[in-house]
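Note that one protein chain of the assembly has been removed; the remaining protein chains are unaltered in position.
Chain naming follows the written order as A, B and C, and within any one chain the residues start at number 1.
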Amino acid sequence: MSTTPEPQIAELTRLMRELTEERQWATFHDPKSLILALVGEVGELAELFQWLPADAAIAAVEDAGRRERVSQEIADVLLYLVRLADVLDIDLMEAARTKHAASLTRFPVDEFRGVAPDKV
Amino acid sequence: MSTTPEPQIAELTRLMRELTEERQWATFHDPKSLILALVGEVGELAELFQWLPADAAIAAVEDAGRRERVSQEIADVLLYLVRLADVLDIDLMEAARTKHAASLTRFPVDEFRGVAPDKV
Amino acid sequence: MSTTPEPQIAELTRLMRELTEERQWATFHDPKSLILALVGEVGELAELFQWLPADAAIAAVEDAGRRERVSQEIADVLLYLVRLADVLDIDLMEAARTKHAASLTRFPVDEFRGVAPDKV
Partner (left out) sequence: MSTTPEPQIAELTRLMRELTEERQWATFHDPKSLILALVGEVGELAELFQWLPADAAIAAVEDAGRRERVSQEIADVLLYLVRLADVLDIDLMEAARTKHAASLTRFPVDEFRGVAPDKV
């Protein structure tokens, strides 16, 4: 074994692949189904925030019970995203670094200071 | 500087925080707004797959142009998720490991072999 | 009162407005919160279909229990959408007729026969 720690995205990819293979769930994990699963988890995350006043949302998550539920839903979104990237053979970390670099160029600091982009 | 590489989630968290602070976008990044942004990116991801036959989706992403667009949308989802976790002071990697471990217990191999869970 | 039946969208708009006003929920029903609620319901709908084979989904909804749950989630999406349109003072029926008419023009039959649009 190497002494270099396994990169985090590789670790999660491996964990989700093992979970899937041991249960013979690969047949369920086509891209469209995984996106629907991702949508389900994003929906659960939205429900935890929907009726909170916008400026009270961060404080509300200091409550231990709500914090636990929010953590679980955020984790679910990440785990399905990692699984989707694995199924599509996309390097998630490289994709994220590339997209971030593109945002640096697309949103020059002088032009977008305090100005919301239509989309990042 | 340490010789230990920066963990990947910490790196993305730092990149998104710098992007935000340099542009003074923190005011836009309350949790509800970030979840809506996440929903927007998941929607763009869904649109890239919606009309593909389920069993043709993986092959379709071998096309370089589609692959590039899918990679960008998957990256956007990850970047907003990382930013949301940072704003909420949630350790995304720990949350994912904890949730994965819970799934191992919740879905025993013998009971769920080839059987789709209602939800993972 | 007129003998003309109340149009369906007007009826649902009125029902949701009464439900809201009687409970003094108007403060919760700003547009962003309603969209998050809509996302929550779409997520629940997605979860009911996520692991079904694409070509088995219609038959699966013939099961009475699943049919009931799907009906409820579809209804929830409609009710929040109607409420959102009301809050924004948008005529939902007129908007739908206008958008449909635009699709007729945008997707000429001869050009799109059997060809999936990127988006409708």
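Please note the rule applied: contacts are C-beta pairs under 8 Å (C-beta built on N, C-alpha and C of every residue); 3 or more make two chains touch, one makes a residue touch a chain.
Since this is a predicted model, take the numbers as computed values, not measurements.
Chemist: Under the stated touch rule, tell me which residues of subunit B contact the chain that is not displayed.
Modeler: Answer for subunit B: residues 28, 32-33, 36-37, 39-44, 46-47, 49-51, 54 touch the chain left out.
Chemist: Considering the whole complex rather than only what is displayed, give the residues of subunit A touching the chain that is not shown.
Modeler: Residues touching the hidden chain, for subunit A, are 32-33, 35-36, 39, 47, 51, 53-54, 116-119.
Chemist: Contact with the hidden chain only, please: which subunit C residues?
Modeler: Looking at subunit C, the ones touching the missing chain are residues 4-5, 7-9, 12, 15-16, 19, 22-25, 27-28, 30-33, 35, 37-40, 42, 45-46, 49-50, 52, 54-55, 57-58, 61, 67, 70-72, 74-82, 84-85, 87-88, 90, 92-93, 95-100, 102-104, 107, 109, 112-116, 119-120.
Definition applied: only the chains that are shown with their structure count from here on.
Chemist: Farthest from subunit B in C-alpha centre terms, which chain would that be?
Modeler: So the farthest one, by centre of C-alpha atoms, is C.
Chemist: Take the average of all CA coordinates in subunit A, do the same for subunit C, and state the distance between these two points in whole angstrom.
Modeler: About 27 Å, centre to centre.
Chemist: Using CA atom averages as chain centres, what separation in Å is found between subunit A and subunit B?
Modeler: 2
Chemist: Of all the residues in subunit A, which ones touch at least 2 other chains?
Modeler: 28, 32-33, 37, 39-40, 42, 46, 49-50, 54
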